[in-house]
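To keep things clear, I will list the structure first and then write my remarks on it.
A single protein chain has been removed from this complex, and every other one stays in its place.
And now, subunit A:
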Amino acid sequence: GPAGADNVSAPAQGGGSAVIDMENMDDTSGSSFEDMGEMHQRMKEEEEEEAEGEAGAGEEEDGEFLGMKGLRGQLGRQVADQMWQVGKRQASRAFSLYANIDILRPYFDVEPVQVRARLLESMIPVKMINFPQKIAGELYGPLMLVFTLVAILLHGMKTSDTIIREGTLMGTAIGTCFGYWLGVSSFMYFLAYLCNAQITMVQMLSLLGYGLFGHCITLFVTYNIHFHSLFYICWLVVGGLSTLRMVAVLVSRTVGHTQRLILCGTLAALHMLFLLYLHFAYHKVVEGILDTLEGPNMPPFQRVARDIPVVSNAVLNTTAKAIALTL
């Protein structure tokens, strides 16, 4: 501390040798940041004093002081180094606290075999609904499925010559898929909280994410093979199976008839309607069907520069007509 600093400066004033009396040097000097700061400040003041004193002194004194100045320079560098170390330590601690992706690491701890097994399981409805079914809280599979859905959607949008007015093709696809996954998961988690279901947010995300596997299959098949009846069959069978599985798992974790009904109904409706929306909003409608259904009073189908809501309405009307005709 101050005593040590005084001893450092004292021998410089006498004799031609720079002897530093290390005995009284404080042991804690250099180890504590505040002490170093103080010493640094003191050394700066001494340097200023020396600078004023040296202006009058001759060259021989420079030789005498070289040792002292050199040592002070060394100490100065050490102080600077110390300050850098402390600053770096604090910054890296803050960074590792906030930008730590290791929080997500346990959710990505899967093997390829497990992912494949879970994908297949997501299409098989469970039978035991009186015993809470296990849900793996894993995020790798759902994330990859959402990205796959984005890719399939892009393919479908491009082949149907969809022209998006506000926004871009890619942005719409990503927004739709991620919005569905995150939004509906949050909404279902909220409902589950209201209905006292035993499910955590990660499990809900995982469940819904794996439920998108059915959507991926259906859309992949029907974007390439344009048969309306094929789509309805796929919608019912594939979509239905994955919805049944999700619903069964959720039901097994809920008590009470009303709560079960609310949860199942909401999830089933949202899941099936999403598949319907994805198919019709972003898919080329086979023009032959339209021509046969529409009478002369309907305007000709606009293929250039159309907005999505207009397409959906027109398509929904024609679909309703098609269903009515087939029944």
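Keep this in mind: contacts are C-beta pairs under 8 Å (C-beta built on N, C-alpha and C of every residue); 3 or more make two chains touch, one makes a residue touch a chain; residues count from 1.
The working rule: contacts and distances are computed from a predicted model.
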Name per UniProt, for the chain absent here [options: "Neutral alpha-glucosidase AB", "Protein YIPF", "Nucleolar protein 6" or "Multifunctional methyltransferase subunit TRM112 homolog B-like"]: "Protein YIPF"
Chain not shown: contacting residue from A:73, A:87 or A:256: A:73
Write down which of A:147, A:227 or A:277 is the residue touching the left-out chain. A:147
Based on the whole complex, identify which of A:105, A:127 or A:257 touches the chain you can't see. A:105
Interface with the unshown chain - residue positions in subunit A: 17-20, 66-67, 69-71, 73-74, 77, 101, 104-105, 107-108, 110-112, 115, 140, 143-144, 147-148, 150-151, 154-155, 158, 161, 163-165, 167-171, 304-305
